[in-house]
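Shown here: the complex without one of its protein chains, the others still in place.
Here is chain A:
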Amino acid sequence: MNIYSQIRANKLKSYFIIFLFIGLISLVFYVIGQYYSDPTTYFIIGLVFALFTGITSYFYSDKLVLKMSSAKPASKEKYFDYYTVTENLAIGAGIPMPKLFVIDDPTPNAFATGRDPKHAVVAATTGLLERLERSEIEGVIAHELSHVKNYDILVMTIVTVLVGTVAYAVDFFTRSLWWGGSRDRNNRSGALGLVFLIFFIILMPLIASLIQMAVSRRREFLADASGALLTRNPDALADALEKISHDPHMMKHASTATAHLYISNPLKKDSKSRNWITSLFSTHPPIEERVRILRSM
């Protein structure tokens, strides 16, 4: 598969995910509406809600993701290496210079987002910029720019926003069940519980499969390989990945929704957070394997 067929596949996948999302959310609202014997109104509410979220996820997902990770713009003066390395690699890859952001966090990590190379954003943590050598930063940025160039960022970012929305909705319904349901509507709470159950049963696998679609292990290996082709220095990326994976801390502003965006999973290190949901969302191929492949290049 060359880069052009990969770009086409990624675009198709993104549109498919958005339509799937709109269809399923509308359906869920329709089912809920059945219990209140007004399925049409609920269906329309669901459709409007899903359309709104879907369109937002396409056009504004990068800004939302940056907000979710509390990233700030990076200047050339303050982050000379980071900035010039990105300029150079963008020239080498033949894509416009992406906007650069910095996340104030000692854990080394980085991600790319946006809907196409013209609207691309790269963000790195201060920990990454402080602790990595220039050549290692170059390796990491080259990996991220490969995601930008072949439109991985489109799929990954859309999923982030849609998953975030669904997670928020599930959270909202859970609360309204526990606190809102028990007060006076004793006869209704049974029905409401059922509604919640349906919501949960339908949505959890949906989220999981959305994430599975967005992240394939192959995508990360491929970005490693094309990044190495760009810098002609696979060892630098391998060194960077080792440094990143040896850091014991967990990122402050990362969540299950944004985890798959990062070059290395920002959540996996904390054993306490490893419940069944996290393992459902296990998104990254093991670093050791990626390092081994890079070293053999």
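Basically, a residue touches a chain if its C-beta (ideal position, glycine included) is under 8 Å from a C-beta of that chain, and two chains touch if they have at least 3 such contacts; residues count from 1.
Methods note: contacts and distances are computed from a predicted model.
Going by its UniProt record, the hidden chain of the complex is named "LemA family protein" among "ABC transporter ATP-binding protein", "MaoC dehydratase-like protein", "LemA family protein" or "Phospho-N-acetylmuramoyl-pentapeptide-transferase". For the chain missing from the display, the contacting residue among A:32, A:93, A:153 or A:222 is A:93, taking the whole complex into account. Across the entire complex, the residue among A:8, A:218, A:232 or A:292 in touch with the chain not shown is A:232.
Residues of chain A in contact with the chain left out of this view: 80, 84, 87-89, 91-94, 230, 232.
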